[in-house]
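Omission of a single protein chain aside, the complex is shown with its protein chains in their original locations.
Note that the chains take the letters A, B, C, D and E in the order they are written out, and that residue 1 is the start of every chain.
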Amino acid sequence: MSEYLLLLLGTALVNNVVLVKFLGLCPFMGVSKKMDGALGMGMATTFVLTFATAASWMLEHWLLMPLGIQYLRILAFILTIAATVQFTEMAIRKFSPGLYQVLGIYLPLITTNCAVLGVALLNVQEKSDFVHSLMYGFGSALGFMLVMLLFTGLRVRLAYAQVPPAFSGAPIGFVTASLLALAFMGFAGLA
Amino acid sequence: MKLFDLKGGVHPEGKKNLSAERRIRALPLPKKLYVPMQQHIGAPAAPVVNVGDHVFKGQLIASAQGNVSAAVHAPTSGAITALGDHVAPHPSGLPVPTITLESDGKDEWCAIQGCEQPLELAAEEIAARVGAAGIVGLGGATFPSALKLNVSRGVQTLIMNGGECEPYLTCDDRIMRERAVEIVEGILLIARAVDAKKILVGIEDNKPEAIEAMQAAAQGTAVKVVTMPSMYPMGSEKQIIQVLTGLEVPAGGRPADIGVLVHNVATAFAVQQAIRYGKPLISRIVTVSGGAIKTACNVEALVGTPVQELIDFADGYVQPASRLVLGGPMMGQQFTNTNVPVVKGSSGVLALMTTEIGQSEASPCIRCSTCVRACPVGLLPLEMAAHIRAADLTGAVALGLKDCIACGSCSYVCPAHIPLVHFFNYAKGDLAAQERSKLKQEATKKLADARLERIARIERERAEAAARRKAAREAKERAAKEAAAKAAEEAV
Amino acid sequence: MNPIAHSPHAHAPASIGKVMATVLLALVPATLFGFWLYGWPAVNLWAVALIAAIAGEAFVVRMQGRKVRTVIMDGSGILTAWLLALSLPPYAPWWIAVLGSLFAVIIGKQVFGGLGQNVFNPAMAARVMLLISFPLEMTTWVAPSQAPGLLESLRITFLSQPIDGMASASLLGHVKTEFTRGIGLDQALVGYYTPMDMLWGSRAGSLGETAAVLLLIGGLFLIARRIITWHAPFAMLLGVAVPALLFNAIDANHYAGPMVHLLSGGLMLGAFFIVTDPVTSPNTALGQFIFGLGCGMLTWIIRTWGGYPEGVAFAVLLMNAATPIIDQYVKPRIYGRDRKGVALVVKKEL
Amino acid sequence: MNEKYARITKDGLWNNNVVFAQMLALCPLLAVTSSATNGLGMGLASTAVLLLSNIIVSSVRHLISPEVRIPVYIVLIATLVTLVDMSLNAWAHELYKVLGLFIALIVVNCAILGRAEAFASKNSVLDAALDGLMMGLGFTFALVVIGGVREIFGSGTLFANAHLLLGPAFAFLELTIVPQYKGFLLMILPPGGFLVTGLLLAWKRVLDARRAEKAALVAEEAAS
Amino acid sequence: MLFAAIISLTLLGTALGLLLGVAARYLKVEGNPLVAEIEQLLPGSQCGQCGYPGCTGAAQALADGGAAVTLCPPGGIALAQALAAKLGVDADLSGVEDKGPMIAEVKEEICIGCTRCFKICPTDAIMGAAQQIHVVFREACTACGKCVDVCPTESVTLQPIPVTLQSWYWNKPILGSAA
Partner (left out) sequence: MKLEELRGKLIYQALLVGAAALLTSALLSFFSQATEADIKAAEEADLKASLAQVLPGAYENDLLKDTVTLPGKEGEVLVYRGRRKGKVEAVVYQVSGNGYAGSIVCVMGVSREGKILGVRVIKHKETPGLGDKIEPAKGDWIHSFEGRWLGDPVTEKWAVKKDGGVFDQFAGATITPRGVVNAVKGGLAFFEGNKAQLLDEGVQP
């Protein structure tokens, strides 16, 4: 139990996908202007990320490894991820037009959210078993969600601040992300 | 009696001692009176006199229009010299329709009819007479009192507001000290008009003499005088209800919804005068005060008296005032033209010095949340102001802008001197304007649709008519042809 | 005609400058104690930090074409630099103070639009930046009361003269080091932890963090003057003390007790002067309490299980990041509405 | 015609720069730019993929049905990336070790699919090729600038180890800007990446604003 | 081995392609409700100042992202903001100058009663008959300016609606540079 907790903590806080691993930055910067959007993106990513990690573990262990064709890893993983994401996109569009509106063009971008492929690839490198992989994916997704929400909160506040024109918008977003990353360095060594 | 907590609130310096010990004195009859048609919330009254008419004191000169409105009476006897615009006692300084009355110096009453046994009048009758006397709330909101009585009939509790929490003002204090007996009779009349079970008079503890006088006058009646701690805005309707009863007026609702009616003590006096003596509301007690005034005092001034006369009566200025204010310093309005008239809602005329105002240029908000602690409503003034500043009025409304009572506590305490209430009043005004233009847009949209439809209909009718004509013509031609053919056939 | 002023036409005798001046005043005792304890290098460092902050702020404000005077005179930049200086190792070289101050007032504050607009505590952001960039300089401590002369102090501050002879470890750092050798608290604390010294501040540590009593007095003064409220400081101390108490009861040899925690590191300074920074903390009393509690617990977690011996600055920054969300969910109840903002329903009393 | 190419070029390099204007491809941007050399290597690798993917997508654009367009594009890109990955692994092993995971992640570099979708699938092969090249060079430019700034401030060098990572031919790039530099770790660590990017973005704004101002001034003078 | 690789990947691809094809068929979403919602926001006076064939065209263009939220002059800043909120975009409002509410006014001295304005007004805001002076009905005029364009004697002009005690409200506070 505590092993899993540590794994979750480690992936979510210490080795945060966004702030430490530098994955998933485009949605982090792009969809963090409104709380609803961030929440939607966070949840969608959580789903896709966890699913993709699990699916790619299966692909790796049941297909690529037995056949000795690991060099097709990138291709196989991304194909699966892309198909999943597109399927999710269509489903959301059908069943929750509201959410679809909020996510806008970013839903297709989950495919190209490199956090998804990145975590899947990293996870395979870790050589862990299936449950660990699931936790790894889920923990990373939680980490993504957490910083996404924190960052969005900050950006929403900054939208009402009198930021100098040269900095308003994206530049101050990066500066804020920088200080957030600084803060997250405090978790170093925790797990 | 158990008092309930008020959240927030501020303690501005009282400055009541400047005028509290000055007895109410009547102002000498002014030469010219400017009586605005709009001295109350609602539709302006409509003049019923013409230029040149001679009127007696207390005579109806403008009648109420529609549901929410109040009648206006002549403050003295004299001649109507103008029906036109005069500068309003309003921060915009815009002109309002005003009746100008030139006093004839006789101050002759018209025929008025009182009532010997006022407490035996029926509830509806009391309300009707209050309405006829043109009485509006004297606590500041100037809502027509008769209407308030009518919608509040059957309330549990009547609260009389003797809070007078605004600094400087002592007009309610003086009237309670000097006319407590009449006030108590007025209170009983109001209570009878709404059939209240419980009557509370809330007075802040910084007015011990008034409390004593009211207690003496209330001896043996159902009226109960309650001492409340001094704190701004204790006198605000919602807050006094909360403190005295522990109840809260639901957002968007009225006190009557929770069985409470609140009236100001001076309103009770006006009610008593109207019912017992038949005197309409043509004068009120005004506190003239402020550091720049030589002799701060309380005067009984006729409605329509130019403010300059009150200032002169108080011996003018000791030094040039840096700001003139109608009402109290917390909610009052600045004015620059001393020709503006006293109206039913004018509680004070203040001439303030720079040091008293204590205002300086705004610095950035440091989010110290002093304003949050001060707000008696539980709002987040800093956030609302930030949203309004960034032109996000919807966001401000979501934060509770519409619940703001504009008391100014937040602005008062803000160490950054940010004009918070100013932001809120701007936003409220802008939202109202947007609402108006939206209504208009909807209306014009209907008009546009109607027009399109009409054009389409005309078009259609024209087409139909053309078709009909064509059909008729064709039928005729066919008939002719057939006839010709027949003829030919026959001919064959 | 001058424009008509909106009400209110009276104002409480308060201003931003006065607020900041009061906080500075409250810091004076602890600062003077730090000067006395560590001698001239501490004074140099403090002065350099302040000068750099003023100059840096003046420069960027001027670049933006805003009024330099009003910005400097509000005192917030000075306060930021002052707090930063108090959190630095007293014998740190001058450029640490300069870099830290510039980072604090420029990246931490002015880039966001200046006073009140920043979302992270500038002083703590600068401190963390310095810690991760210059770990050596930022973890070199001296034993108190070795008071070098003025000339030597100049050499220490401006020429980075090595201070090997005087070096000493701070309590938290020492404990962490000993743990790596498998030495438990019972031995590690010997000679390092004497409650009275800790209380009065006679220990190795940052320039102004050691005098717990003086900091407490300063904090109480601010509470009395209504500049701050008790919520955040109290909650922060609670957030450290409660887990410390619990875990100390479970395994006293591995988890230090509440007193050790409360009196060491930057906790006292942090609780009364840093988590109370109005700009970067929540709006409401409850929000501030949650904020303080979070800071306290994170501090304890980082100290106990993390890689860094001390975590006040990290904890503050992390909770700064959470502040907008706390503010969004913790709001006062509006009169006439329930907690969710729905208008109250009238209960007809019969 | 020339005008069109000039526009594509300018868009790719500056006006519609992947990083500075579109705010895409941020992950490799921050992850591998602790030095200018890494940035250059990553930029060139991405440019190769971008160029090829644009060419291929543009040439098969008529065959693709919209429902499966994204998977097909991605398969194409993934293949190209795997090719680059293998090549680097085989022939530029040092660089491969430094860039690590982020080579594989070129697949999901938002910019590449973005260009495939937004440009290549709608334009002729030649245009698409130019667009891919220019976008790639623009990206490389951003990577090198950010990497350079971080490297100079962080370790006092510029293009350190270029000969090791990119091959001996690149040795001429190596510079030591500040000898005996103590190092400013912040710049090398994640927060530094964000910070430098933010500051550079602000700087670009100021530059653009100045230029617009100047242009306005010139126009005014011309008018008067 | 090589074979296995190619076959397995091909199968994987085919299966996923099939899945998407099916999904595309059965999860199709029809139409765009946004257009109707946007049209609801527009003034509806079909004046065409936006350059589109009436408000419906404008709504369509907005939904497709082909038009700026500031396209409708009669709607002013308020509309632009509402549209920006609806479409989730950041509006650059610097270009819109809100001249405040306006209204058409007929100068009686030069009106010849040609009825052209009366005929063109999309909201029937002008009253009057042939050869008579026309008056503008304040509540119905949207200040679209069409009557101004057609009036042969230039007797119709757009005038700001005068501020009254009822419509006056506080201006937005302007804070100094320090704040």
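By definition in this document, a residue touches a chain if its C-beta (ideal position, glycine included) is under 8 Å from a C-beta of that chain, and two chains touch if they have at least 3 such contacts.
Being a predicted model, the structure only gives us computed values, none of them experimental.
Partner chains of the missing chain, restricted to those shown and counted over the full complex, are A, C, D, E. Among D:15, D:65, D:124 or D:176, only D:65 touches the chain that is left out of the view. Here one chain is not drawn; of D:23, D:78 or D:116, the residue touching it is D:78. Where subunit C meets the missing chain, the touching residues are 133-136, 139-140, 162, 164, 177, 180-181, 307. Contacts to the hidden chain, counted on subunit A, fall at residues 69, 71-72, 75, 79, 188-189. Touch with the hidden chain on the side of subunit D covers residues 62-68, 71-72, 75-76, 78-79, 82-83, 86-87, 89-91, 93, 97, 183, 185, 188-189.
Keep this in mind: only the chains that are shown with their structure count from here on.
Comparing chain pairs B-C and B-E by the number of C-beta pairs in contact, the larger count belongs to B-C.
Using the mean of the Cα atoms as each chain's centre, the chain most removed from subunit E is C. Mean C-alpha position of subunit A lies 22 Å from that of subunit D.
With centres defined as mean CA coordinates, subunit C is found 33 Å away from subunit A. Shown for subunit A are the residues that touch two or more other chains, namely 72, 75, 79, 83, 86, 162, 167, 172, 175, 178-179, 182, 185. Among all residues of subunit B, those that touch two or more other chains are 91-92, 363-365, 389, 416, 419, 422, 425.
Across the complex, subunit C meets subunit D through its residues 107, 129, 132-135.
By the touch rule above, subunit A contacts subunit D in their complex via residues 19-26, 28-30, 71-72, 74-75, 78-79, 82-83, 86, 108-109, 111-114, 116-118, 121-122, 165-167, 170-175, 177-179, 181-182, 185. Per the touch definition, subunit A reaches subunit C in the complex via residues 35, 149-151, 153-154, 156-158, 161-164, 167, 172, 175-176, 178-180, 182-190.
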